[in-house]
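First comes the structure, then the notes that go with it.
Shown here: the complex without one of its protein chains, the others still in place.
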Amino acid sequence: MSLILVFLDNDRGALSPSGPEALTPALELAETLGARLETVTVGEPGHAGLQQLGLAGHVVSHPILTDYAPEAYGEALAQLADHTGASVLMTLGDDRGAEVMAHVAAVLNEPLVANVTEITDASGGIEGAWEMIRVRWGGSLLERARLRSARKLLTIAPHTFEPPESALGNPTAASTFAPDLADHLARTRVVERVRLAEGLTLATAPVVVSGGRGVGSAENFAILEELADLIGGVVGCSRVATNNGWRPHSDQVGQTGTRIAPDLYIACGISGAVQHWVGCMASKQILAINTDPEAPLVTKADYAVIGDLHEVLAALISEIRSRK
Amino acid sequence: MNILVCVKRVPAPGARIVLTDDRQDIDTRHLGFTTSPHEECAVEAAVQLRERHGGTATVLTLGPPEAVEQLRYSVSVGADQVVLVPADTTELDPQATAAALVDAITELESGAPFDLILFGNESADSGGYQVGIRVARALGRPVISGLKGIEIDGDEMVGRRETDEGFEVYRLPLPAVAAAKEGITLPRYPTLPGRLKSRRAQITEVAVEFSSGGQEMVHLLKPTEEVTETVILGHGAEAAPQVVRLLEEVGLL
Partner (left out) sequence: MNFPTSAHVIVIGAGIAGNSVVGHLAELGWKNIVQIDKGPLPNPGGSTGHASNFCFPVDHSKEMTLLTLDSTRQYDEMGVMVVSGGIEVARTSERMEELRRRMTSATAWGVESHLISPDEVLELVPFINRDVIVGGFYSPGVTVVDSLRAGTIMRERAQARDALTVLPNTEILGMEVRNGAIHAVMTDKGRIETDYLVIACGVWSPRIARMAGATIPLTPAVHQMIDVGPIPVLQQTRSEIGYPIVRDMDTYMYERQTAGSMEVGSYAHRPIFHHPDEIPSLGESLLSPTELPFTDEDFDLQMEHALELMPEILSQAEIRYAINGLLSLTPDAMPLLGETVEVKNLWSAAAVWIKEGPGVGKMIAEWMTQGYPEIDPHSSDIARFYRFARAEHHILARCSEHFNKTYGIVHPREQWESNRRVRTVPAYPRQVELGAVFYEVGGWERPQWYEVNAPLVEHYGVKGRDHEWDARWWSPIINAEHLAMREKVGMVDLTAFAIFDITGPGVVDYIQKMAVNQCDVAVGRAVYTPLLTDTGGFRADLTILRLGEHHYRVISGGGDGARDRYWFRKHLPTDGSVTFVDNTSAVSTIGLWGPNARRVIESLTRDDVSNEGFPYGSVREVNLQGIDALMFRISYVGELGWEISVPMEQGLRLWDMLWEAGQDWGVVPVGIGVYGTTGRLEKGYRLMGAELESDYNPVEAGLARPKVKKADFIGKGPYLEARKEDPATILCTLTVEDHTSASGMERYMGGNEPILTADGERIVDSHGRPSYVTTAGNGPSVGKYLLLAYLPPAHAVVGRELAVMYMNELYPVKVAIAGSTPLFDPQNARMKC
C-alpha cells in the first residue's frame, strides 16, 4: 500500500495550530488513491501532538534536532521518506513548511510544487503524473501545474483547507525514526530567541486600521493610530506607505509584508493593488474608506464608506468618544 | 566581502491581472517590470553590507535579454557588477532554475566563492519558495530563508527571522546563502548620477545549458472572485454612526 506522509511542524513541542490544514487534502488523496496516511514531526520521542490527531505517526529524533534547524530537518525527512518508501510527502506551506520542504526536495532531487490549493487530476495513480492548482502572485493568480515525478513533494497553500476535526480515527502510538545526520547540519539551527515586548501585533490584532497612498504623509497616520487605540487594534499600511517611508515595513500588509486575518480590516485610502489584496483577503470583514467608489478594494470589501478618509476618521473618532 | 544577489524580473501589475489569450502568461503590454520585491531588498542589503565591510556586490539575473533593465537598476542603487544568464523562457521550473544558477555561479566563482549569496524568499510571480535552498544545497553551503535582518560578524553571517513573539537568530559560517524577505532593508531609490552610471555598466553574460525539471505549467487561471456585495455605510462624515454600529457588531466596542 502506498504511503502519504504529512509533515506536521512543532515549535519546541507545541504542534503548529495551522499545520493540520494539510491533513485535509491528504486524507482526501489517501482515500482516492487507496493510500495509507501517516504523519511525521520532529522532536522528542513521546511527542503529544500526533496522538491528538489519531493518525499513525513518526517522530524524527536526533541529538542535533534540539530546535528548528531547516537543513537537518530536510535531511532527516528525506531519509524518512526513503526509509518508509513514501510516495507523497506534503506539508503546509507556511514559512517553515516551505523551507523544510525545499530542503527535502533538494536532498532528494525531486520537484516540489509549492502552495497547492487543489489536486485536480491524480487519475494516473499515486506514481503517475498529476495535475494540480497552485498559487501565484500571492493568490491573485493560479496556475494549473503538472507534476511528472513518481515521488510527489507538495506544500499546501495556507488558509485553503479547514483542518480536520480532532480524533480522526484510532490513536496509534508514534514510532521513532532516528536519522543519520552529519554534525555540520547543526549550523543552521536557531541559536537565540529574542522576545519583543508583548502586545498586539499585526498578525494577532482583532482589528487592523490600515492606510495607503490616500493618507498622504507620515504625520497623517496619527489619526489612524488614534482610532486603532480606541478600538483595540493596530495600524497597518500598504506598500506605498512603506516605500514612501511613512511607516516601517513591519506595518506592511501584503504579499511581501504580513498576511493577516483579523476580525475586521479597516482600509483607509488604499486602492487595493494585487500586492496588497492578497495580504488582507483572509480578513473576516473588510471596511474600505475611500473617495473612489470603484477602487478595487472598495468593490471587494464587505463594507465601504465613500469619502475622504481624514474626514471620515475624525467623525468616527468623535462618535466613538461621545458614546464612551 | 563579496556578495552575490540573485534577482528575478517580474511584471508590476495593478489591481487586475490580465492573462494573454493562450493563458500562458500575463498580459504585460501595459505593464512595467521590476525586481521582485524581496530581492530588491536583498540588493539593498548587499549594498549596505558592501558599504560596511568592503568588497563587491554583484547582482545576477536569469531571464530574457530585457532583464538587463533590472540589472541596470541594481547598478543605479549601488551594485558593482551585474551578470545576465540569458534564458529564452520565463517558465523554467524551480529545479531547472536552480541547476542553471548553480552552473552560472560555479563559473562566476571559478574557485573563489562569494562570501554570501542572497536570494529573495520567493519570487513575486511564481512563488516556488525553493530556488535559493536548492542552490545552496548543490553548492554545499549553509542556507537560511525568511531573513528580516542580516549582519556579518567575523566569519559568520548573523540572520534574524521574525516569529510571532519576536525573532530567532541564526549564525551561519561563511560562505553562506540566505533568502531575504522584504523589510530586511528599505531599498533606496536611484539618484540621477546613479542612473547615468547604470547606463554605462558592463553586463557580464554567463551562458548555461538548461535542463528541464519535473514540474511544468499547463496554463494560468484567475481565481474565482468572490462576488462581494459591498454595503455602502454612507458618504463622508455622515457615515460615522453606521461605522460605529459595525464596530459594535464585530464586538470591538
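Order as written gives the chain letters A and B; numbering starts at 1 within each chain.
Going forward, a contact is a pair of C-beta atoms (placed from the backbone, for glycine too) under 8 Å apart; a residue touches a chain by one contact, two chains touch by 3 or more.
Bear in mind that the values here come from a model prediction, so they are computed numbers and not experimental data.
J.: Kindly state which of the options B:23, B:53 or B:195 is in contact with the chain not pictured.
T.: Residue touching the absent chain, from the options given: B:195.
J.: For subunit A, enumerate the residues touching the unshown chain of the complex.
T.: 273, 291-296
J.: Kindly note down the residues of subunit B that lie in touch with the hidden chain.
T.: Looking at subunit B, the ones touching the missing chain are residues 12-16, 18, 29-33, 69, 72, 188-193, 195-196, 199.
Just so it is clear, only the chains that are shown with their structure count from here on.
J.: Need the CA-centroid distance for the pair subunit A / subunit B, whole Å please.
T.: It comes to 19 Å between the two C-alpha centres.
J.: State the interface residues of subunit A toward subunit B in the complex, per the touch definition above.
T.: 68, 70-71, 74, 93, 95, 98-99, 101-103, 105-107, 109-115, 131, 133, 135-149, 155, 187-196, 201, 203-204, 206-207, 231-233, 239, 242-243, 245, 248-250, 252, 255-257, 263-264, 271-275, 277, 285, 287-288, 293, 296-308, 311-312, 314-316, 318-320, 323
J.: What residues of subunit B sit close enough to touch subunit A in their complex?
T.: Going by the criterion above, the answer is residues 13-17, 26, 37-38, 93-95, 98, 122, 124-130, 133-134, 136-138, 142-146, 161, 163-173, 181-183, 186, 213-223, 225-226, 228, 230-244, 246-247, 250-253.
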